[in-house]
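Here it is: the structure, laid out below.
Complex shown without one protein chain; remaining protein chains in place.
Then we have subunit A:
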Amino acid sequence: MAELHVIGSIVGASGFEGQNIFCKWGITAGRSWDLLEGLDKGQTQVDHPEDGEIAVWEHPLDIHYICKGLSGWPKLHFQVWSQDSHGRNDISGYGFCHIPTAAGVYDIDCPTWLPEGSLGERLTGFFVGGHPRLRWEEVVHSPGDRFRLQTVAGGMIHLHLGIVTKDFERHNVHTGS
């Protein structure tokens, strides 16, 4: 049984419209992975950055996994939301990234995208507000069933992750670190 520590933070995001943005995050892993300690999902604070600056979340991550097999290496997935002056939340981006497999310290930029919807939906979105959302959010981190989606680019999420592995070498697994 090998163990994986993910220690770091969701630093923030840049390139999103909207002034007040926050992020809902989670980790999914395969069936041979178990969460020992720490939180595998959460929601960041709402930041109101100065114009042109990145939004700061500095959301600490400290996650301890134990694994019996390598398949289903954990991945982080994100939903970025923006909050308007009336307190209404609207989706601004979906994205995911794999946890690096090699131990070390990483700065990771995770790109995001947004479903565009039909012309009618876009018109409603323009006048009333509210973007189309995904009905099946697993699409964000699974490869199947994406080909019918029309999407548009969103902003970038910035992560700072420290990866510490335990006992992988003892089981002859080389992570390249």
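Here are a few things to note about the model shown:
The definition used in the following text is that contacts are C-beta pairs under 8 Å (C-beta built on N, C-alpha and C of every residue); 3 or more make two chains touch, one makes a residue touch a chain; residues count from 1.
Here, contacts and distances are computed from a predicted model.
Going by its UniProt record, the hidden chain of the complex is named "B9 domain-containing protein 1" among "B9 domain-containing protein 1", "NADH-ubiquinone oxidoreductase chain 6", "Protein DPCD" or "Mitotic spindle assembly checkpoint protein MAD2A".
Within the entire complex, the positions of subunit A that touch the omitted partner chain are 3, 5, 7-9, 11-12, 20, 22, 36-39, 42-50, 53-56, 58-62, 64, 102-105, 107, 158, 160, 162-170, 175-177.
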